[in-house]
Structures are given as C-alpha cells and as structure tokens.
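For reference, the structure I am asking about is given below.
Excluded from the complex is one protein chain; the other protein chains are retained at their positions.
Going in written order, the chains are labelled A, B and C, and every chain counts its residues from 1.
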Amino acid sequence: MSKLETMDEAAGRVVDGSTVAIGGLLMNGAPMEFCRALARRGAKDLTVVAIVAGPSVDWLVAGGCVRRAIIGLVSMEGFGLAPHFRRAAERGEIDVEEWSEHTIICGLQAAAARLPFMPTKAGLGTDMPGLHPERTEVVEHPRGTYLACGPIRPDVAVVHVHEADVNGNCRVLPKLVWMDSELVKAADTVVATTERVVPERTFRAAPERTTYPGFTVDAVVEAPLGAYPTSLFPWHGYDGAFVTEYLAACRDPETFAPFWRDRVMDPEDGPALVDANGGAATLLRIRSAGGTA
Amino acid sequence: MSKLETMDEAAGRVVDGSTVAIGGLLMNGAPMEFCRALARRGAKDLTVVAIVAGPSVDWLVAGGCVRRAIIGLVSMEGFGLAPHFRRAAERGEIDVEEWSEHTIICGLQAAAARLPFMPTKAGLGTDMPGLHPERTEVVEHPRGTYLACGPIRPDVAVVHVHEADVNGNCRVLPKLVWMDSELVKAADTVVATTERVVPERTFRAAPERTTYPGFTVDAVVEAPLGAYPTSLFPWHGYDGAFVTEYLAACRDPETFAPFWRDRVMDPEDGPALVDANGGAATLLRIRSAGGTA
Amino acid sequence: MSGDYGIDELMVAALAREMPNDTRAFNGAASFMPVCAFMLARETHAPDLVWVASSIAVDPSPPRIPESTLSDALWDGASMLHSSAFDFWWYAQNGRLNSFCFRGAQIDAHGNVNNTVIGPYATPKVRLPGGGGMADLSCQVPRVYLWSTTHTPRVFVETLDFRSGMGWGDGPGHRERLGLEGGPRLVVTNLCVMDFPPETRRMRLRSVHPGVTVDDVRAATGFEVQVDGDVPTTPEPTREEVEIIRRIDPTDMRKRELAGG
Partner (left out) sequence: MSGDYGIDELMVAALAREMPNDTRAFNGAASFMPVCAFMLARETHAPDLVWVASSIAVDPSPPRIPESTLSDALWDGASMLHSSAFDFWWYAQNGRLNSFCFRGAQIDAHGNVNNTVIGPYATPKVRLPGGGGMADLSCQVPRVYLWSTTHTPRVFVETLDFRSGMGWGDGPGHRERLGLEGGPRLVVTNLCVMDFPPETRRMRLRSVHPGVTVDDVRAATGFEVQVDGDVPTTPEPTREEVEIIRRIDPTDMRKRELAGG
C-alpha cells in the first residue's frame, strides 16, 4: 500500500493533453525535478496551471510539453522575463490564458468544492475577465458586483515538500506552502515530490506540523534537491548564478542546446543536476537563506 | 499602544443591539468569562452569532442579553439540550435564525471579502434556506445549483486563546481554532481573551506558531481559566460534573436562582468561578485531556 | 455466538461491516457508535479506512473512547491535527473524505432528517439543537450512514416538522437535480437495517435483528416500510467483533446512545 513511486512512474501519471498544476512561486519551491522528468518523457500538449511561476513553466515550454498555460504571472523575478515562455507566447506556439493569483485560486476552489464558480472582487475593471468570458464572468448583484471564477480542475497537481512518508503524509517547513495547498485541494491526482522520505512516526510525533494529510496525496517521490535551482526555504535559497547563466544561454540557440542538454536535462537527479552546476560549492553558496548568489 | 484591556472594558465594546460573534464549539474553547461579563453588565438586545455553541449561548440567554441568535447548532452535547436557549426559543423570547456550520462560515467569509455572497452546496434541498430567503438564496446556474449565503458581519467577535501579547498577537495550541478564525476574519472589532499574556519575544521566537497576527486583534484581555466550564485543549477538559449540576438546577426557577448567582455570576473571575465549583479538586479532575468528569 | 452481546454491539458491527476499505470518514459530536464502527472496521476488514476524529485528528489510535467524541483524548497518535474545521471542509467537498454518519430527532422514509424543531419553526413545541454540520455534510458527502437507537413512530415519521438534513429529498432524481453526489446508503436502528433502493429511494427493510419481526418494524415505523420478499436476520456480531468493541470502548460510552441508557 506504499505510495512511493519513481519519478518516471509519477511523471507517467500526466497523460498527453491533460491539465497539470505545478507548485511553487517564482524562484521558490517549485517541483523542478518533476518538470525535468516530464520534459525527458516527451510529455505533449499539456495545459499547465501555475499561479505564479518562473523556471518551472519555462522548462516545460523549453521541453516542448506545453500547449496552453493558465497563469497569473511567469517571470524570473529580478532576473528578467522567462525566455521560452515569452518567445513561445509571442510566436503563438502556446496559448496563454492569463488569470491572476486570486482568480486562479478562486477557480481551483470552485473545482475543489464542486461549485459552478467562486466570487471575488479581484480583476474587476481590468481586461483580464474578457480573455475568457466563458470562465470569468462579471456579474452585477443587488449587493454588489463580483467576478464569478469558473472551476479550474487539474488532472494532476505536483508539489515539492520537505518530508513525506509512504502513506502520503507531507510536511512543509515552516508550513510555508506559498499557494500549493490550493492545487492540492483541486486536483484529481496529487503527486508530492519530497526532499526525503521519513518514517510514519515522524508525523505522529508532531501531528500539528503535518501539512497535507496522507489521504490527499496519491503518489510520493523521493527527490532530494528536487526544487533546485529554485529555493526551498529554510533549507536553501535559489541559485541566482545559475539563472543568470541560463538567461545568457537562452539568447542564442547555439549556446542554448548544449546548456539545456548538459546543465538542465541530462543529469539524472537533483544531486547530479547540482553537480553539473558547481557541485558542493553551489550548495554552499545557496545554503544560507535567501540564495545570496 | 498596548491593546490590553480589562474584561469590563472589552465587554463594553459590545453595544446594546449590536451583533456579537462568540467563539468555541459546543463544550469546547468558548470565551465563557466574556459571556459572564456581558451578562453582568446587563448587555441587551444582542444578535449573537455562534456557529456551534453550548454553554456560551445558554448563559447569554439566561442573562437576558439576547434578542436574536444566528446559529448552526446549540446544545450541551451529550448532556442534553441547552435549557435557556431552548425555553426562550419555545416561548418566542428570542428569534432563532438557524443556518448551519458551513453556511454561517460562508456568510462570515462573504462579509470578510466584502462580497454579496459566498456559494456552497450545503443546505440545498433542506428547509433552512427558506427561513431567511433574503440572505440565503438557492440559485440555478448553468454549471450547477448553489446556495448563495449573504454576508454575516459581526460588530464584535470574541475568541479565547492560550497566549497573547500586548500587540494582539495570539497563539492557540496546537493551532486548534475550531472555527474561531472565521469569526476573526469577519468582525469589525476582534477581542481575544487569553489564558496568559506573554512577552512579544515569545511570538518572535516561534513565528510559525502564531495563530492570529496582532493587526487583526483590537483588544486583549487576560482571563485565566477563561473558557471554564468549557474545555481548553490541551490544557484542560470541560467540566461535565458542573454541566450536569447546571442542567439539574435549570429545571426549577427556585433552584436556578441561587445556582446562577453563586455558581455562575458572582465569582469575579475564572479562578473564583472554579473555586465556587470545587476549586483545586475540580482543576485536578478536568486537567487531563478529555475532561473525564 | 448467541446472546453474549448487546444491541449496541450488534448495531456497531452492522454499521462497521458496511464500511468498505476505501472509506474515508470523519465524525462530529455525540457519535459514539460511528466512532466504534470506524475503529472496528479498521481492525477487521478495512485496514486502510481513514478516520478523522472530531474532524480534526487524522488516523488516531486512542487507547479508549473518551466521554466526548470531540475530545482531544480521541486524538492520540494522530498523523495530523487540522487547525481549523474550514481547512478540513475542502476534503469533505472534493471527495477526499467520503463518509459521514448522523442521526436525528425525526427521520422520514427518504432518509431526510430533522434536528431543528418539533412543531412549527416559529413556535416550536421543542426547540432542538439545530442542523449544525449535518445540514451541510448531508449535501456535501457522498456516503451517508444513518443510525438510530430509538426506532419508534415518533422518530421514523411520514412527514418531518423541519428538514434540517438532506437525504434522498423528495425521492429519485432530487439530489441529482441539485448536483449532490451520493446520498444515504443505510439506516441501522435498534430493530433493523434498512437501505434505499434506486427506484424509490424509500427505506427498504434489509434485515431484522435477532428476535425482531417484520411486523415489529412496521409497528415501530410511522411510514410504510418497503419489504421485498423474505427478510433475513441481521448477522450477530462475532466474538472477535464484540471483544474489539469492548476493548475500544471499555467504559461503554456507546451505550449512552441507547434509549434510557
């Protein structure tokens, strides 16, 4: 009855053409190993749901996995725009369905609660609702105007956590989930990649620190350094030096191809990826909080 | 700038005729000292919002404070019906506006988010929405039927916590708030009664354990044993023996008057109330979890 | 075994046997029999059953059932403590939790429940506690189990004074029209076990407890109970089941729910 799976097995749960929600926020806490596994498998025609994303969505687009992106924001934070996401959008290679942070959350909650919509005042007066009027409708009510956000129901959601057990119990430190818990609520299948697998008794010893109960998680994948190059506070910051090099390499297909192969795709797991990007010195550089690159 | 107030000052924030939300759940975690303070001041014509209540609402009714009760449920759990609440409802002395747990939460959230309503599937098909059709409307939507729960916006909410500081930061152990956090979101004024006032540094030393941030709390009242005779897990259980005696006393006005005076109203604070109901032996009896009376 | 068990144990065992291994259940206040049934099922045929005690504590192993099913003494050994009921509520809506048990002062043939008033709402003869969470979860949770220790015509009525909780509503199709998944599966009383066949969604006698006749049930029920052919006898609890129940609940909290108990 163990929920442990290999990364490839878990990535195989994402069927071509389906909707996958990716956790994390900008340069922080994203399930990057899972994104690499999807790209490595050649996943295709995915609709990606990402509330506020960065390298995760950029890698999935670079890997040719994405047909449509339901997003609030995608960027490399202070480092610049997300180059593959940007280029694919500008060339019309992907459809970008822009919502916003709170409206995506409302859509996920509508799905979780099996409701036709969740209301919010977010987005009123902006051009965003007009991008998908069938799913986000401005409604005048005698007690006030609201935006009705229709359901966003991912087939699979993937989040990265600090600790998990074979039953699917997950712990995020210090319970900082950014907005991942909204994905966990809404998706039909939930995959947690975890820095380490711990015994069940770890959870029973401090049950108030459990973040996701086992019955909400369908698969657990051990993936140490699985958020790299994004951060996993409080254990490590993001790798700003890597991001700078990545952005430089993205300027030219000739420099990008070897970078993508050697520095992103080929390394077989998180430790190998870090080794391909500086090894122990990199870990040392990012280990202090804040990823002071 | 300290938010510390005396119990009487804080109770004075509840104006006659206003709406006050009372925390806790059945026999657990209710701000009983605050309820006594309201009754002692002779508060009048209150609309009480209580999601799932017991002795708290019964004492407010017994004290003549209540005109209207917006409730999901009021009872003494396994001990029986809440006698004053029941009698006042049957005699038409109070209006009982019955909602349910989740629909009250939806109403509170609508108020917190300044929305005309929050939708839910709860209550569909029952007689409850028909009790207040102006506030809970069944709506057919192309994607499904929902109950629109209009805003419930308390003037004051009162919750009891384990620890608070002068800035209003509050900690509930082990972050078990039952449904109190919904009251805190929705009310214009929030009063926290607390077992003990602790230094600000207590919160800064373990910030992930803070339950309500200071900027959400307007007044803090030190009230040790402030939930008695309801429980305050994990520090003490409820006092079942007291409840049994209370229910027996309520059967007859002649026995009730002295009980209400000596065993409920006259003791000036929580410790005095416990002393009037068995003192140290009572504390010993209820100190183990579960209130094994 | 014969005779060496109480009606409480028979009811708990009957309820537990209906909980499949994929049951993910939670309990509210004053729910001793359901809590006994969850723990019994978990120890016997349903090892993967998930039970969230008090809607707070996931998968606990309390040494014994305390005097309240909301007590923290029920939470020993849990793998998670939820901080708020609202957080947990998402799992009741999205199907991750799928089972809930409740009872009421009145129950009608479609499994709708009244726990609000006896008499007219505005001028009640008896003001009951109110619908509470049952009013919500009867709509939101697909697998509902009803239990009653007082199978009498005053409880099992033709017409409710108030519909606090939604069963099969007005009959077949009503829940579907409202978009409500599932519905009541079973009623376990002190006399019998009943279910709700799809064609009528009215209570049908599935078994009578040892020593109870079909006519006893009819006489104790305020509406026409559907009876299809021969009605079997509810299996007695096994010795193992009785032993487990008594170990789980050595102070007989479950018996508090029996009339006059």
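One rule holds in what follows: a contact is a pair of C-beta atoms (placed from the backbone, for glycine too) under 8 Å apart; a residue touches a chain by one contact, two chains touch by 3 or more.
What you are looking at is a predicted structure, and each value in this text was computed from that prediction instead of being measured.
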{"item": "Touched by the hidden chain, restricted to displayed chains", "value": "A, B"}
{"item": "Residue of B:34, B:85, B:146 or B:203 touching the missing chain in the full complex", "value": "B:203"}
{"item": "Among B:169, B:231 or B:282, residue touching the chain not depicted", "value": "B:169"}
{"item": "Option from A:59, A:178, A:228 or A:242 whose C-beta touches the chain left out", "value": "A:178"}
{"item": "Residue of A:72, A:168 or A:267 touching the missing chain in the full complex", "value": "A:72"}
{"item": "Hidden partner chain, touching residue among A:199, A:234, A:258 or A:279", "value": "A:234"}
{"item": "Interface with the unshown chain - residue positions in subunit A", "value": "25-28, 52, 71-75, 77-78, 81-82, 85-86, 89-90, 92, 96, 98, 100-103, 105, 120-128, 131, 144-145, 172, 174-182, 211, 231, 233-234, 237-238, 240, 288-293"}
{"item": "Absent chain, residues of subunit B that touch it", "value": "1, 109, 111-114, 167, 169, 185-186, 200, 203-204, 207-208, 210, 213-216"}
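Quick note on the criterion: only the chains that are shown with their structure count from here on.
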{"item": "Rounded Å distance, subunit A centre to subunit C centre (Cα mean)", "value": "41"}
{"item": "Subunit B and subunit C: spacing of chain centres that average the CA atoms, whole Å", "value": "28"}
{"item": "Where subunit A touches two or more other chains at once, by residue number", "value": "113-114, 207-208"}
{"item": "For subunit C, residues that touch 2 or more chains besides their own", "value": "81, 83, 93, 179"}
